[in-house]
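Notes follow the structure.
A protein chain is absent from this complex, but the other protein chains hold their places.
Our next item is chain A:
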Amino acid sequence: MADQVQMLQSKIEDESKVLQTLQREMQKYVEGRQKLIEQSHENEMVKKELDLLEPEAKVYKLIASVLVQQTLQESKENVSKRLDFIGKEFKKVEDLIKENTNKQIAKKTSIQKMQEQLYQIVQAYQQSLNK
């Protein structure tokens, strides 16, 4: 019985460590997702403002401490591309979050099962002692 108990305990420990890693991963994903939402929002606002401009408006882009003049067309395309990119990254992160959630649920279930097994073994042993 003693080696059974030891084996189960070490398995539970290993699975718990994996669960912790998954949880840390999840936190990174959630932070990344939040940043993407902020970026998408900012780019949406810029797109709306650019749409209000007349074609001759002077648009400048900040490239490493230098304001470089761009055409309105170029700027609009650039912002659209950025929005598309952010959309794709967002979907990737959402898929990763979903996957991680499922993995966490599976780990928690397996840890719970092993804990129940452990409990039953210890119960059975105590009962056998009481007889």
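We adopt the following convention: a residue touches a chain if its C-beta (ideal position, glycine included) is under 8 Å from a C-beta of that chain, and two chains touch if they have at least 3 such contacts; residues count from 1.
By definition in this document, contacts and distances are computed from a predicted model.
Visitor: Looking at what's absent rather than what's present, what does UniProt name the missing chain, "Phospholipid-transporting ATPase", "Prefoldin subunit 5", "Calsenilin-like isoform X2" or "Aspartate aminotransferase"?
Guide: Missing chain, per its UniProt entry: "Prefoldin subunit 5".
Visitor: Can you tell me which of A:26, A:46 or A:121 touches the chain that was removed from the display?
Guide: Of the listed residues, the one touching the omitted chain is A:46.
Visitor: Quick one: which of A:5, A:59 or A:97 touches the chain that's been left out?
Guide: If we include the chain that is not displayed, A:59 is the one touching it.
Visitor: Could you tell which one of A:11, A:33, A:82 or A:108 touches the chain left off the display?
Guide: A:82
Visitor: Tell me where the left-out chain touches chain A, residue by residue.
Guide: Residue positions of chain A that touch the missing chain: 39, 42-43, 45-46, 49-50, 53, 57-63, 67, 75, 79, 82.
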